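Got a structure for you, written out below as structure tokens; questions coming shortly.
Coming up: subunit A.
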Amino acid sequence: MDNFGFLFAALLVVWIGIFVYIYYIGQKLNDLRQQLSEVEIRENQNTKDDQ
Partner candidate 1 sequence: MKFWQQVLALVHKDLVLEIRRKEIIISMFVFALQILVIFNYAFDLRVENVKSIGPGVIWVSIFFSCAVNVGRTIFLEKERGGWEGLITAPLELGALYVAKLIGSILFMLFAEALILPMFVVLFNLQVITLPIITVLILGTIGFASISTMFAGLLASTRAREIMLPVLIFPILLPVTIATVEATANHLTGTTAMNRAPWTGLLIAFDALFICAGYILFDQVLEE
Partner candidate 2 sequence: MAQITATVQSTRSYGWVDKLSQVLAFVTLPLMALTLYMTLIYAPTDATQGDVQRIFYYHVPTAWNGFLAFFLVFVASVVYLFKSSRFWDALARASAEVGLVFTTIMIITGSLWGKPVWGTWWSWDPRMTTTLILWFIYLGYLMLRAYAPSKQQGARYAAVLGIVGFVDVPIVYMSTKWWRTLHPQQVVEPGQVSMPPEMLQAFMVSLLAFTLLFIWILIIRTRIALIEDELEIRSIENG
Partner candidate 3 sequence: MFSNKPSQSMSDPVPVIEAQGIGKLYNRRWALRNVNIKVFAGERVLLWGPNGSGKTSLLRILATLSRASRGELKLFGLEAIKYKRDLRNRIGYLGHNLTLYDDLTARENLNLYSKLYSVKNPENLYMPLIYTFGLVSFLDSRVRNYSRGMQQKLAIVKALIHQPEILLLDEPSTGLDAESTHKLEEVLAQYDGTIVFSSHDIEFGLSVGNRVLVLSNGSIIADKSVQEIDSIDLQHPTQRHKLTIQP
């Protein structure tokens, strides 16, 4: 039975789908962490300024 093509397509969908999604959320997490630490640094400076 020659239906390997369908299996191959399905595997592509599964693996590429999952890896693209993981890559996407990984990037987003790094990006947000970066932003958060920037905000924190800024806030710490502000606190020093206040004192």
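If you want to know what made the cut, all candidates are chains of the complex that A comes from, given by their letters.
Heads up, the rule we're going with is that contacts are C-beta pairs under 8 Å (C-beta built on N, C-alpha and C of every residue); 3 or more make two chains touch, one makes a residue touch a chain; residues count from 1.
Quick caveat: nothing in here was measured; it's all calculated off a predicted structure.
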**Complete:** Complex check, subunit A vs 1, 2 or 3: touching candidate is 2
**Message:** List the residues on subunit A that touch candidate 2 in their complex, please.
**Reply:** 1-4, 6-7, 9-11, 13-14, 17-18, 21-22, 25-26, 28-29, 32-33, 35-36, 39-40, 42-43, 46-47, 50
